[in-house]
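The other protein chains are all here in position, but one chain of the complex has been omitted.
Coming up: chain A.
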Amino acid sequence: MARAVSTRRKIGFTVAAWVVAMLIFFPILYTIITSFKSETEAIAGFSLIPSGTLESYAEVQAQSNYFKFFLNSVIIAVGSTILALVVAVPAAWSMAFSPTKRTKDILMWMLSTKMMPAVAVLVPIYLIFRDTHLLDTRIGLTVMLMLINLPIVVWMLYTYFREIPGEILEAARMDGATLWGEIVYVLTPMAVPGIASTMLLNIILAWNEAFWTIRLTTTNAAPLTAFIASFSSPQGLFWAKLSAASTLAIAPILIMGWFSQRQLVRGLTFGAVK
């Protein structure tokens, strides 16, 4: 009896999970489907079967150079992530292993900066970028995205580091490890999974960041978000082309996400999965 109930519940949960997943995924799927339609098909109404034409892709590529945007996205996303880790690893480290009375406050303050709407600092940031000649440069955008995501990176790393039991580090000290030995043989191997998932999540966040990337670039440093935007504003009615551009923009991150699901789940739950 109990078995039957729990089996039925399991099936129920599975079905529900699939329904939710499909609902969430559907817009992406429909974008991909639409990208394989001609413009006339695209506006003709709802249909899940495209004709399979590649004309939208050809036109998108002809109008603007996808690979330049792609390269910018890679450089900015990866660059800002590495930069963020360089700053955040030591910061999270000291907060996790030698906390002071103010550690919690500092963490909260860092996170609170994320609660402010970005547009509130648009003007000052824009002016700073203009005066320092950082507008439309990859370096400027890399630094900007690093700063934007830094609180999240510090928080994530902090929660991961906090999970490393202090007794293990003490055991290493008792076993005769020097500080260097402790870092190389014990701390780093234990922290690598956490650092890796933080890195993955941050790459995705930086890749998808659209507010600053669109406002602080024009052509030279524009990443894929700007690429999509360039198809949406002047040509909002060309659904197929817009879909093709979007598909091209999200494909790399989708593929990366698919291959790193396990780390990502841990990252998105802020280290709560044990």
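Definition applied: a residue touches a chain if its C-beta (ideal position, glycine included) is under 8 Å from a C-beta of that chain, and two chains touch if they have at least 3 such contacts; residues count from 1.
By our rule, contacts and distances are computed from a predicted model.
> The complex lacks one chain in this depiction; which UniProt name from "ABC transporter ATP-binding protein", "Acyl-CoA/acyl-ACP dehydrogenase", "HTH luxR-type domain-containing protein" or "Glycolate oxidase iron-sulfur subunit" does that chain carry?
Of the names offered in "ABC transporter ATP-binding protein", "Acyl-CoA/acyl-ACP dehydrogenase", "HTH luxR-type domain-containing protein" or "Glycolate oxidase iron-sulfur subunit", the one UniProt assigns to the missing chain is "ABC transporter ATP-binding protein".
> Going by the contact rule already stated, which one of A:T7, A:S47 or A:T178 would touch the omitted chain in the full complex?
Answering carefully, the residue with contact to the hidden chain is A:T178.
> Name, in rising order, the residues on chain A that touch the hidden chain in the full complex.
Residue positions of chain A that touch the missing chain: 165, 167-168, 170-178, 181, 185-186, 189-190.
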